[in-house]
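Let me give you the structure first, and then I'll get to my questions.
Apart from one protein chain that is not included, each protein chain of the complex appears where it belongs.
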């Protein structure tokens, strides 16, 4: 069955760069309420969003220089979590310290480590070069999902639902009948489907002005526990350049609680790069609609899981679940490693 | 105390005929999510509303000929529940079968059996001849109730609340002081009150143009576990025809979950039969309002039951509870038979 919890000793995408400012910003990740803000030099910090005195959310307070002041009794905490002022008394107990969390900003994304601090290695944060490259342009979005994170991981590693869940946009007839190949190492998985000659979906026509039949390639690549790159290629059948039009659909799946998830996404393209806000907006809207269908599917399944608890009727796996099931095994193995 | 669960080895009214079409229709009955649809020849079928592959509700999918296709990965199921197509692979495992439920259509109503299939005998479905008779005309409605089904069963077998819960419509002064008689066999109960000379209630005046004092008769008839016919007669005091004006109020009480109920109703009359849509609409609206008062009462009591759990203060039964209490004993006996 789908794991409900996710590993803790992992980097999770916490926010897009612009979300974190000089105002307190609250977001719960892995059941932990967090407050984020930027220091005067621009660095981002993350603290437990709870005053050590009376449990008041610090995110309701005020940023003062590099510190945050609780709105209830005015206690002030530094970016390292240490309390530096209690307005009603002279002394501050050394123990008066709020928990902090390591964050790293890379490629315009803020990543957070909520597990054992000694195991945090920023070198393990997956790069997202497309976000900052002159050769790519695109749009981003955030969705909130009332389902466990793994349901979305499995959705994204499964290329076959595209035909049925997304008709009228990226779905195409017979798509599911093309074979997939799956390739995995310890913490990543790649599922590839090459469609040499297939119907051109509605959205591709609109964006790339392609003919009725195209060559289409799709590789869903996953880096455990929650980062996905869907590599998408399209070209007229028989074209010299087999991947004339390319998309990178990026997905960051970050657990909010055991049954809710932050779904960050980006959709970048390698064509019509300049000065085409209209195309960018159209692709943003179209993919927002597509990803909402995925969210709806995960939420419907989560409701079914919660209705049945442990007594769910038996279910059946099919061949194209190969990639999804491998990701489930990897998550389970990571959880075992952490004794969760 | 009121039973919270209801017997499973029983026929329950699942839907009015017109609710089931060539589009998937979702309704939960006895905690089981179901999808209903009609085959090309018009027969209705009911399947567990959950794909065997990834728990997706089938009701979000598509009808294709006599089959239903899941909207997530396109698996197709026949009306017998057998999976007949998995788009991404050639073979279909024999075990790929979704649970089905027996349904019977009779008198314009769809009945379902959710218990042990071997015990299902359509001969036990109670007939509702008034719905299809040229001598009767009427209207139907559906209410949803956040209370266990038995509270409504007891409400409907109790003729004495009419005076107090429904003043201004069907209530009448002194109604409760007329004696009742109760007659029961193993799976049905009849509670009768004959009021030889009683105030004519507001709604009766409006619909039947009766004088201030009338003879009024009422028999609440119950067929376990959830079908009620309230036989209502009215005539001027001393009239030759003692039941000049007659109503059949039909009620189908179908558990949705242990604390919510589908309340289907119909109100048929034997007078002003032809071409009187105005009267039919007035009676529909008036009875909708009356039955909403019953729903409100059941929901208020359910809240009280849930507040106290097992520690409810002791309560007192009165003489007119005779029919209600007999129905409770019958339900309890049916549950014991099923070892619930």
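Order of writing sets the chain letters: A and B. Residues in each chain are counted from 1.
In this section, contacts are C-beta pairs under 8 Å (C-beta built on N, C-alpha and C of every residue); 3 or more make two chains touch, one makes a residue touch a chain.
Model, not experiment: these values are computed from the prediction.
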Contacting the left-out chain in the complete assembly, out of B:19, B:85, B:163 or B:276: B:163
Option touching the unshown chain, where A:14, A:29, A:46 or A:70 are the choices: A:70
Contacting the left-out chain in the complete assembly, out of B:177, B:281 or B:333: B:177
Chain A, residues in touch with the chain not shown (by the definition above): 31, 33, 48, 50, 52-57, 60, 69-75, 83, 86-89, 93, 95-96, 99
Hidden partner interface residues of chain B, rising order: 158, 160-161, 163-165, 176-177, 180, 297, 300-301, 304-305, 307, 312-320
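Quick note on the criterion: only the chains that are shown with their structure count from here on.
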Copies chain A and chain B - rotation angle from C-alpha fit, nearest 5 degrees: 120
For chain A paired with chain B, centre-to-centre distance based on mean C-alpha positions, whole Å: 47
